[in-house]
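Yeah, one chain of the complex is gone here, protein chain that is, but the others are all in their spots.
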Amino acid sequence: MRKQLTKGNEAVVKAAVLAGCRAYYGYPITPASEIAEAAALYVPQAGGVFVQAESEVAAANMLYGAAAAGVRSMSASSGPGISLMQEGFSYIAGAELPCVVADIMRAGPGLGNIAPEQGDYNQIVKGGGHGNYHTLVLAPDSVQEMADLTTLAFDLADRYRNPVVVLTDGYIGQMMEPVEFAAPRAVPPPPEWAVTGTAATRPNLICSIYLEPDLMERHVRKLEAKYRRAEREEARAELYRTGDAEIVLVGYGIMGRVLKAVVEQARARGLAVGLLRPITLYPFPAAQLRELGRRAKAFAVVEMSTGQLVDDVRLALEGRVPVEFFSRVGGNVPSAEEVLAFVEQKFALLRQPEEVLIHG
Amino acid sequence: MRKQLTKGNEAVVKAAVLAGCRAYYGYPITPASEIAEAAALYVPQAGGVFVQAESEVAAANMLYGAAAAGVRSMSASSGPGISLMQEGFSYIAGAELPCVVADIMRAGPGLGNIAPEQGDYNQIVKGGGHGNYHTLVLAPDSVQEMADLTTLAFDLADRYRNPVVVLTDGYIGQMMEPVEFAAPRAVPPPPEWAVTGTAATRPNLICSIYLEPDLMERHVRKLEAKYRRAEREEARAELYRTGDAEIVLVGYGIMGRVLKAVVEQARARGLAVGLLRPITLYPFPAAQLRELGRRAKAFAVVEMSTGQLVDDVRLALEGRVPVEFFSRVGGNVPSAEEVLAFVEQKFALLRQPEEVLIHG
Amino acid sequence: MRKQLTKGNEAVVKAAVLAGCRAYYGYPITPASEIAEAAALYVPQAGGVFVQAESEVAAANMLYGAAAAGVRSMSASSGPGISLMQEGFSYIAGAELPCVVADIMRAGPGLGNIAPEQGDYNQIVKGGGHGNYHTLVLAPDSVQEMADLTTLAFDLADRYRNPVVVLTDGYIGQMMEPVEFAAPRAVPPPPEWAVTGTAATRPNLICSIYLEPDLMERHVRKLEAKYRRAEREEARAELYRTGDAEIVLVGYGIMGRVLKAVVEQARARGLAVGLLRPITLYPFPAAQLRELGRRAKAFAVVEMSTGQLVDDVRLALEGRVPVEFFSRVGGNVPSAEEVLAFVEQKFALLRQPEEVLIHG
Partner (left out) sequence: MRKQLTKGNEAVVKAAVLAGCRAYYGYPITPASEIAEAAALYVPQAGGVFVQAESEVAAANMLYGAAAAGVRSMSASSGPGISLMQEGFSYIAGAELPCVVADIMRAGPGLGNIAPEQGDYNQIVKGGGHGNYHTLVLAPDSVQEMADLTTLAFDLADRYRNPVVVLTDGYIGQMMEPVEFAAPRAVPPPPEWAVTGTAATRPNLICSIYLEPDLMERHVRKLEAKYRRAEREEARAELYRTGDAEIVLVGYGIMGRVLKAVVEQARARGLAVGLLRPITLYPFPAAQLRELGRRAKAFAVVEMSTGQLVDDVRLALEGRVPVEFFSRVGGNVPSAEEVLAFVEQKFALLRQPEEVLIHG
């Protein structure tokens, strides 16, 4: 298939429709609005349903309903809207239903502004809703990945019967790049667990209520086992020039691209720098990080947040290797130059064997 | 003052009113409903306002408004309702306003059931809303602390101009114990930053919007500095027989009480067990944990969750000491007996020097 | 086309889809729920959109939006839901947009019950929303008319760019009869005034705001002229054995059918009774009534209401002929027998020339 010059937000929708998505519920918000706009155009063209809901609370519950009916369904928003969907995510995960949500992060907290940031990491990766659940989280760093990871998101959602979030920043959402889209999939018939309005599916009970603690515990353990399986099987990361790296940079989304430039510039100056770019944020590629930690002398997390991803890096490395941290926030994207300066300073410390590294 | 036999949920409200709380907005939900009920009774008696809002989304925004007017304000809910308030928390934190919210946790995800659990840890402690913010989090383990920590919550909220959450489980919320309440405080005049409907306060702008990235970054850094200060100054924990402890148990809320019984029973069997009970969950008492980590051979986190607090313990200890984990969920509270059995098994491993401990 | 045995509520939807309706927004309520159910089935099959809105307020505003886009759109409800749509009706009429709404009346006020009544007459015919507007109102008395008048409703809505209400009672909505449906219409292209999301239609301004009183007055007069035209051209009524009638019964919906039986039974007893059944309630068939008033000695309005239609009959007749009134309410439908007894009593009075008739 020929490549199409496509905006990141539009790529999400095209890939979704090609993957069989036939229901979209959402409320527009900058910098995610083109997703709603494109969904309003493409989903009905494919015979599906687009509803601009009254609010993100409504959208999340419509998503819940459509997912229960076995329709491949999605929504999208940015920080403030995503916050309003947290209750819904917990219900959808508790009811074990597949769906896909894109969060195109903007600066926060509160209204903040519409420039790119990565401050929604915790609410998405740690679970901003109540109870013991996770959303699987995919973090594209290009328009091509906006498409590819959306396709994957629908597959993972079905495989795990769980919400999957495509999490990226306004930068990736707004950029245009050539994209090769996957071939269209046939829309699968509703799964056997779905409630499709027929008498035959009436016994299918879709809910998240388990009044009896033992039954509830069994349900939570079942969910937990599913998440453990995802942790074993689904963690993905891109490794870039990590073979001989002494300092491994870690960043996702737009940061992954900036950090590749940093790797190149650092290596041009003789510094053995590599990059691990998590593609899945949950499950987190902890094993790959730990593997790199066997030879690397330090890690440097670069985030557009005051420090959220960095905790997962630290949890994965268990204190075995120092983890440095650099960030810009508020819509400012760290430049390759300022990250390089930060890296060079850290290398200077590494070169002073008597120097005690200050961690985190 | 004479002690009054009081239910946990009621203690929150009485302490709030005595601390000068004059506005309550919320929507009832089991097992937090007595808070709304008591607030409906006591807050108006004190000349304040009680509104049963249309939804938790509404309650969170009313809280935002009352806080902006400089009124000591609170709300309460349980998991599903708290999820609906996440957008509001982010706005309130972003606008730097004080308020207090009680989350009386029930089992989840989704509807779950109304029995006690601790599955809201991440959404409260890590920030279930968007952007870089924190809520301060206090975790009472008794009805007395339901009162005392509510008082403290109002003070911290004012000191840090930030939402403070009193986070406990349905067990603590529903139990009755004798409580000694603090003396009533005079209601302070509205702070100078408040918008009170007068011409003089019209220039006070309460918002969380900063369109310019550099101004947004400055604002986020200001918030961050505030959180760093709280981390330095406000972390609280109860240490119980930790002086010579080889295994340090860690648990909060109702688990703290169970674990004290475990400590006693273990020591009766000759095992050197102690307890660290975090009183603040954010800021997390990491320094105290690390201090205990210098002599303890292992930590065991016991949670009514599939593992949320345990990550903060691991982050604090940075891999220096093994961290074991035991949990019950779904409304089941781990009994002292089953925790003791778990502890004894871990001790047996500790006694086998050649045995490699499996972490996490 | 072969006749299909069809329920009244279902006939509305089938006729709507055949008439080109491609958008349905509503919230189910007994005894109108089958309309939503059928719309959920048939409208998407025809390539249209069905949304179960969050509330009737939402449904009315979605209808407003779809109508503005030039899509033939409808909603349906019963009393309580219709009350919630009154603001929307006023906006839609003010913006001069076509749409169709079915009100399948139940007993009221308030929750009332789900049995048939005719107590919504005033809110529909007199305009339950604010400002000077009317909805055109059609009153089917059979399943065939549920279909035919729905078809007509879409035509009138377009002709007058105004909401048209199909107003009937739960009795008609719930009964099954053979229906011959009209041939399917091609869906017309969006009218030139519609806003269809294209650059070309951007200058089309759909609103109901006229800040300047003179412009507002001109707009209201324009609406008024339209209503005067409808009054001249669209009033419809069925006359049944009125040629020689001394007493003319007046009733709509299920009452029309009962009154036909009364006419037959009365005539079997030698009484010259006829029936005028208004098919349009607004515009009201005042001229036809007045025409009958030239020879009739009395009118008797029979309503399932404490007296709403009767005022329009009195207004039309201007006191020239006595207007009697009989009613049952609360879900009780007047039987032919009790109406006949009422009629016979009135005839007895007519036969006593010296008797003064007590009006109203």
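Which chain is which? They are A, B and C, in the order written, and residues in each are numbered from 1.
Assume a contact is a pair of C-beta atoms (placed from the backbone, for glycine too) under 8 Å apart; a residue touches a chain by one contact, two chains touch by 3 or more.
A quick note: this is a predicted structure, and the numbers were derived from the prediction, not measured.
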Touching partners, among the displayed chains, of the absent chain: B, C
Candidates C:Asp120, C:Glu145 or C:Glu324 - the one touching the absent chain: C:Asp120
Touching the absent chain when the full complex is considered, from C:Ala46, C:Ala69 or C:Ala95: C:Ala95
Contact residue for the chain not shown (choose from C:Val179, C:Leu249, C:Val262 or C:Val329): C:Val329
Subunit C residues touching the omitted chain (full complex): 57, 78-80, 82-84, 86-87, 90-95, 105, 107-113, 115, 117, 119-120, 122-123, 126-133, 207-221, 223-224, 305-306, 308, 311, 314-315, 317-320, 328-332, 359
Subunit B residues that touch the omitted chain in the full complex: 44, 49, 51, 53-54, 58
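Assume only the chains that are shown with their structure count from here on.
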Superposition rotation for subunit B onto subunit C, Cα-based, multiple of 5°: 180
Remotest chain, subunit C as reference, centres from CA atoms: B
Top-ranked pair of chains - ranking by C-beta pairs in contact: A-B
Between subunit A and subunit C, centroid-to-centroid distance (C-alpha), Å: 53
Separation of mean Cα positions, subunit C and subunit B [Å, integer]: 58
Centre distance in Å when subunit A and subunit B are each reduced to the mean of their C-alpha atoms: 28
Junction residues of subunit A - those touching two or more other chains: none
